[in-house]
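One structure, as structure tokens, below. Some questions next.
A single protein chain has been omitted from the complex, and every remaining protein chain is retained in its original position.
For chain A:
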Amino acid sequence: MCASVKYNIRGPALIPRMKTKHRIYYITLFSIVLLGLIATGMFQFWPHSIESSNDWSVEKRSVRDVPVVRLPADSPIPERGDLSCRMHTCFDVYRCGFNPKNKIKVYIYSLKKYVDDLGVPVSSTISREYNELLTAISDSDYYTDDISRACLFVPSIDVLNQNTLRIKETAQALAQLSRWDRGTNHLLFNMLPGGPPDYNTALDVPRDRALLAGGGFSTWTYRQGYDVSIPVYSPLSAEVALPEKGPGPRRYFLLSSQMAVHPEYREELDALQAKHGESVLVLDKCTNLSEGILSVRKRCHKHQVFDFPQVLQEATFCVVLRGARLGQAVLSDVLQAGCVPVVIADSYILPFSEVLDWKRASVVVPEEKMSDMYSILQSIPQRQIEEMQRQARWFWEAYFQSIKAIALATLQIINDRIYPYAAISYEEWNDPPAVKWGSVSNPLFLPLIPPQSQGFTAIVLTYDRVESLFRVITEVSKVPSLSKLLVVWNNQNKNPPEDSLWPKIRVPLKVVRTAENKLSNRFFPYDEIETEAVLAIDDDIIMLTSDELQFGYEVWREFPDRLVGYPGRLHLWDHEMNKWKYESEWTNEVSMVLTGAAFYHKYFNYLYTYKMPGDIKNWVDAHMNCEDIAMNFLVANATGKAVIKVTPRKKFKCPECTAIDGLSLDQTHMVERSECINKFASVFGTMPLKVVEHRADPVLYKDDFPEKLKSFPNIGSL
């Protein structure tokens, strides 16, 4: 038993007597303080001396007014990209060492206009998309304006499209950045790499060790685990709102909408159309459009004109064929339309392939298998197609639809590499919200039956019913698998009985005194609990036999992720009142067990104390009721499973059975309990309780078999 320690420390006298010889000392001190005060005041009220450097950002300025930087022709050029770079070899992770909350800090260089010796600009200063991208980073939690604390540096030099810049000069501009250091920890965003005639699959600008978030990587240029493969943003995403279209069969089975398709591939597509007729639609650019119609928004088949990208919503599968570049913006349009992309681009690294499971949203067909495409697609079961259609749309919504989505996903991927123990899971990246909402990940998912030898810890919550408590202790101590008994003494006004008065039992008995008389104290994860199994038992439950308790423990071992209890209860929908109702009658169903006597895994104590949603814990403590219903909700919600009621119904001493004052108390109690159910269901946002029609009995219960040969003969006696 624990002895309580009382602290009574009296502090020393606050003010010592001042002696004359100390006077000078104090006056000096006073003057120093005064001086400091004046200095601080000046520091404070001096016209914005600290924040003046940031001032320019508050006022609005034009892109054309940014400072001009002249690059001498002989200024250094970085090495070409190092193909062997990995995070461990090329990334300085120490710079990320002091970032709190496992979040990298990203610095953005301020915008400059770079010109060569002759004053000719190196590139157009910044594109709309790159401005959006930097704005998104700047508005995010990743951003820092403190260059010395940054872990990642993003140049404001726009390299989204290689065709709009001069390669050598852009490289020189990169090299003169203040923290360039061979490009270490610098991140470049590029969506359209390469240029004619051979269109490299990665940005041609020499960049040394800089990370590249690129929109058209192939297996040859992509540095796995270092670069990030990103989508090619489609400006149509912002221009056209395609409402989500439910999954299911669509008018065309297969559609091709790209305009610049290599003649060889167009032949293949035309052959497919010829073979399969109406179900395949191959579109091309329109040649005979009247003036004033935006040709990018129209596609034609022979003389028929279709709206693009709306027509994509008419097809189940949409071809995404590589052009000169591997990455195609049409992938984004196709996903937006909920059309399943058929990616035909050998060696292409799909966007965010490090985290996104593209098998769930696309079909990849090797270029030489193009002619078999139709039969490959037809072999996919309809249900899987619908799943892919939903998944495609979800990928677009989450990772393609805006520049901001692309930027933040890229940073998240890099963040997760640096702090892998805090990384986002596969499910968080890939499961659409509807799946996330409905799915349950049971915290105790590994199927195993804990060894019997460990036993259980009984926790008795008590206030002052000592006599009854002692009887419970004596009864419970007869259960063979009991390994420890914990008494939670919830009465602050009264001390627990003397050590010598407690029943002498064969297992350790500990008394824990609580600071406040709260019902939640029953479910606190006390350090004294050393077993996985916990038996919560009230100080007046004396009617359970040793066989019944031992059997309850055996049942818990077979169902360690559930609440295993004795008296069962049910929740019902009251159609008249349109709300939930608590039921304690003799019903054929059960959805809750009372925790006046119940076995459960001690992990649920942790969940109850620290992870209970909303204000339920406080509600329970304030109302001094329903802690058991709250526990039933919590466990059902975490595991998705029903309770197990053990053994036949007995007469239990419980509020709703005693009915001291007749019906009235009983009814008040029932109304309160019903209120709890409604309150908890609204906090959880769902009704997690599961209704079942079974209870657990010993295998031979009530069987015609000699009682003395049964393992648990004493069950159900009243």
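Following the convention adopted for this analysis, contacts are C-beta pairs under 8 Å (C-beta built on N, C-alpha and C of every residue); 3 or more make two chains touch, one makes a residue touch a chain; residues count from 1.
As a working rule, contacts and distances are computed from a predicted model.
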{"item": "Chain left out of the displayed complex - its UniProt protein name, from \"dolichyl-diphosphooligosaccharide--protein glycotransferase\", \"Exostosin-like 1\", \"Glycerol-3-phosphate acyltransferase 3\" or \"glutathione transferase\"", "value": "\"Exostosin-like 1\""}
{"item": "Among A:P121, A:P497, A:P613 or A:G640, residue touching the chain not depicted", "value": "A:G640"}
{"item": "Sole residue of A:A392, A:V590 or A:L689 that reaches the chain not shown, by the stated touch rule", "value": "A:V590"}
{"item": "Sole residue of A:Q310, A:S371, A:S425 or A:N618 that reaches the chain not shown, by the stated touch rule", "value": "A:S425"}
